[in-house]
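Every protein chain except one is present and positioned as in the full complex.
Right, chain A next:
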């Protein structure tokens, strides 16, 4: 019975994620600079949404209203960029730590079938499900796929539970968008 291997992999993934979040909290999330950035982005985002909702009912926006909105959007983009920059250390550390963890776990479970898939792996995930195992059966699953699924499914939820996700307004902003043309 190999299924308990997959439970071990899930436990390792959760432990790795919690460790990365702890380090990120120590380095980034608890600092005053990060907290003030988050607060100002949330405040500005809500102000912008309220402005757009108010002006949405108007058939013609005045120049002043348009300029105000654009100024607020530009400010929001700059703050979002600053937030991403401040998280850079944590992001790099997490990536390196999780890569090391994956390498060590992969060595430990090398060549082992850790789970049985309830479906035949399509071509898009076959590389991950069959990695390191010599099996012609497409329902056999290696540790790589379980690890990937854990990272993609559990990590965002753990971050959300701990309250470490950035404000929603950040995800809407692309700091590389060109600045809006100002009216003459």
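We take it that contacts are C-beta pairs under 8 Å (C-beta built on N, C-alpha and C of every residue); 3 or more make two chains touch, one makes a residue touch a chain; residues count from 1.
Here, contacts and distances are computed from a predicted model.
Missing chain, UniProt protein name, picked from "N-alpha-acetyltransferase 15, NatA auxiliary subunit", "Eukaryotic translation elongation factor 1 epsilon-1-like", "Rab5-interacting protein" or "DNA damage-binding protein 1": "Rab5-interacting protein".
Interface note for the absent chain: among A:23, A:72 or A:154, the touching residue is A:154. Interface note for the absent chain: among A:18, A:50, A:88 or A:104, the touching residue is A:50.
Taking the complete complex into account, residues 1-4, 6-7, 10, 46, 49-50, 53-54, 115-120, 141, 146, 149-150, 152-154, 156-157, 160, 168 of chain A touch the chain not shown.
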